[in-house]
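Got a structure for you, written out below as structure tokens; questions coming shortly.
Apart from one protein chain that is not included, each protein chain of the complex appears where it belongs.
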């Protein structure tokens, strides 16, 4: 293996509808790794902001409804103390982001993020309005 | 410290019963780090698939019941839209995986993943049947 360190990033800019819309970013992650000829190491996938999240799922239509419905129960829309600060009605969006997390780091083996066939890396935008999101991919390794 | 980069992985193959069975993988993580003479850096612990998760807990018998019981409330077994796609009855398994996350990355200091005495790294298999799981350990550092 090439002994030199690869330390490469790419920023994806993604338009979302908010409202817990889910976007599959797996192809972008894998093509980023191919473009820098990554072989092995770690790749972080991280969304900037406090009303979105990064996780993995089987990206199929049923679960694209089930995950938002679960979140509607765990952190429902409604009145939160957050509204006293900003009056923007998105307290539930913040809670979902802190619960799911905004960054996930995956092993890279043989040039690919180590995911299952039915496992995709997704951005979920929990905000209550359309947003432009930055998702940062950072690879470190060889 | 040896200035050269260590970039090492190991894949654990683990048989589970599913049904939110919890397996402690801490000893495997620490012995992997010892075997490659890791000193300092980052280690990712990641399960391949969309119906399992990686987290930390105090691995004692009480919490081994409490965690599945919490998940029974947060994402109960039942009818999900996911069943319309696959008819496999494991919608709750997928939801739990997206909620807990499939990958965790830990600092490595003095040759060991930086965990507390009563803190173990665990695989939880949320699926509704026994599975063979791949857990990937990836160290990067020195």
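For reference, chains read A and B in written order, and residue numbers begin at 1 within each chain.
Operating definition for what follows: contacts are C-beta pairs under 8 Å (C-beta built on N, C-alpha and C of every residue); 3 or more make two chains touch, one makes a residue touch a chain.
Note that the coordinates shown come from a computational prediction; the quantities given were computed from them, not determined experimentally.
S.K.: Which of A:22, A:38 or A:95 sits in contact with the chain that's absent?
M.R.: Within the whole complex, the residue contacting the unshown chain is A:95.
S.K.: Which of these touches the unseen chain: B:30, B:50 or B:104?
M.R.: B:104
S.K.: Suppose we count only contacts with the excluded chain; which residues of subunit B make the list?
M.R.: So the residues of subunit B touching the unseen chain are 1, 3, 5, 40-42, 55-58, 60-63, 65-67, 69-70, 74, 99-101, 104-109, 114-116, 118-119, 140-142.
S.K.: To test your reading of the contact rule: which positions on subunit A touch the chain that is missing from view?
M.R.: 4-5, 7, 9, 42, 44, 46, 48-50, 74-75, 80-86, 91, 94-95, 97-99, 101-103, 105, 136-138, 140
Convention: only the chains that are shown with their structure count from here on.
S.K.: Taking the mean of the C-alpha atoms as each chain's centre, how many Å separate subunit A from subunit B?
M.R.: Averaging C-alpha atoms per chain gives centres 19 Å apart.
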